[in-house]
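Missing here is one protein chain; the remaining ones are kept as they sit in the complex.
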Amino acid sequence: MSPRRRLVAVCGESDPQTPLKDLAFELGRGIAQRNAVLVCGGLSGVMEHAARGAQAAGGLTIGLLPGDVSDEANAYIDIAIATGLGHARNAILALTADGIVALGGGLGTLSEIALALRNRRPTIGIKTWRFDRHNRTEPELPVAANPTEALDWLFAQMGRVS
Amino acid sequence: MSPRRRLVAVCGESDPQTPLKDLAFELGRGIAQRNAVLVCGGLSGVMEHAARGAQAAGGLTIGLLPGDVSDEANAYIDIAIATGLGHARNAILALTADGIVALGGGLGTLSEIALALRNRRPTIGIKTWRFDRHNRTEPELPVAANPTEALDWLFAQMGRVS
Amino acid sequence: MSPRRRLVAVCGESDPQTPLKDLAFELGRGIAQRNAVLVCGGLSGVMEHAARGAQAAGGLTIGLLPGDVSDEANAYIDIAIATGLGHARNAILALTADGIVALGGGLGTLSEIALALRNRRPTIGIKTWRFDRHNRTEPELPVAANPTEALDWLFAQMGRVS
Partner (left out) sequence: MSPRRRLVAVCGESDPQTPLKDLAFELGRGIAQRNAVLVCGGLSGVMEHAARGAQAAGGLTIGLLPGDVSDEANAYIDIAIATGLGHARNAILALTADGIVALGGGLGTLSEIALALRNRRPTIGIKTWRFDRHNRTEPELPVAANPTEALDWLFAQMGRVS
């Protein structure tokens, strides 16, 4: 009986030309070096570079795909979960991850940040969305300057939770 | 063969003590008066008052419930869809609505706004989230001062789309 | 405050050439005549003819679509819920319906029958799947000879449940 693995998600834009590719790679590598499994949306851009980083450090990578075909996964995904749910898979990612890092990202990423905070998962952002609400207090999204800072904070939080 | 009905969603907080109850009622009433069907998350707070308003104007109300029991629906829901999907039902709401109004709301509402904009649905907010992203252009969330202004804009947009 | 409407589902094959179209029409009509809302998968074949029957009797029809576009609905759907979930929407149908009739149908219909029985919803079949399991007792699928017999049984069961 081996212990259940920790899952840490990296969310971000699918644009293959993303200027965030080095940061994504570092995040993936750092997650694997800290002995957690990388979870992501399985597509291109930030997701692909994070998976590449995790594999480079000998880590395991999971892609929660929106579509119904495993071949949709980028080349660095070990385990492709073809959910067939479209954007509803964002809700699974925000639920099953023990911690979440948002790096850049579009509106899909914003939905993941919102649900991750809603689910009280430790969540942190780098160069990503800022938001606030009229006349109300909600958990804020902490911001990190770089991958190491983000992961140090995230794993400290996750340590407290488990 | 009757024409397919238009669905307009109202998203917002479930807090039964919400100070937005009169605005929610007006939104629901206005949607019914404009001959659209109200869709919402089916729970209390903004969702309940919007459904109450729609019924008061003789309209039809649909609740996309997160849980697996129809009795979870508030008393003003005509048709309860017990999805059993939790927050993943937010993605359905943001997909199936022809137009969306966000009124106040917590992080669940933020996830719905994000996905509605992602899906290019006409979407407008009243006293709700503001957000922007580092170094990137995304569709902005238009803001209305009151329900009439919100619905006038929304139905004009929907007219263009259909 | 109007009372919540009862939802009765008709499941069956999407084949537009289905020989079951008259039975489907009768089922839809009977559901509307009994003052319930017809729920179905929203596509062609049995789903379309059942919706046509329900509208012919002045009833309301809901289509839980697998895809992400409302235009996928057949012409007799009043309210199209574009779930974007693919076959996972079958689980919603089997959960939210107060009663289910299976008429013919392929493997998708079999999955809906199985989940409907699993959820202890009153469920009955006409010319549909038969199944049994090695060495085990499960709720059986009752079989009706025609739509009237099916609906009489179903509404009697639903009466008991509510």
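Labels A, B and C are assigned to the chains in the order they are written; within every chain, residues are numbered from 1.
Here is the rule we use: a residue touches a chain if its C-beta (ideal position, glycine included) is under 8 Å from a C-beta of that chain, and two chains touch if they have at least 3 such contacts.
Owing to the predicted nature of the structure, the values given are computational and were not obtained by experimental measurement.
Of the candidate positions B:C40, B:L60, B:A73 or B:A88, contact with the unshown chain belongs to B:A88.
Among A:L20, A:A82 or A:A102, only A:A82 touches the chain left out of the display. Mapped onto chain C, contacts with the missing chain fall at residues 85-92, 94-95, 104-108, 110-111, 114-115, 117-119, 127-136, 138-139.
Contacts to the hidden chain, counted on chain A, fall at residues 1-2, 4-5, 7, 37, 52, 55, 60, 62, 64, 68, 70, 73, 75-85, 91-92, 95-96, 98, 119.
The omitted chain makes contact with chain B at the following residues, 68, 84-88.
Assume only the chains that are shown with their structure count from here on.
One rotation lays the C-alpha atoms of chain B on chain C, and its angle is 180 degrees to the nearest 5.
A comparison of C-alpha centroids places B closest to the centre of the full protein. For this pair, chain B with chain C, the centres built from the Cα atoms lie 27 Å apart.
A separation of 39 Å divides the Cα centre of chain A from that of chain C. In chain B, the residues that touch at least two other chains are 85, 91-92, 95, 119.
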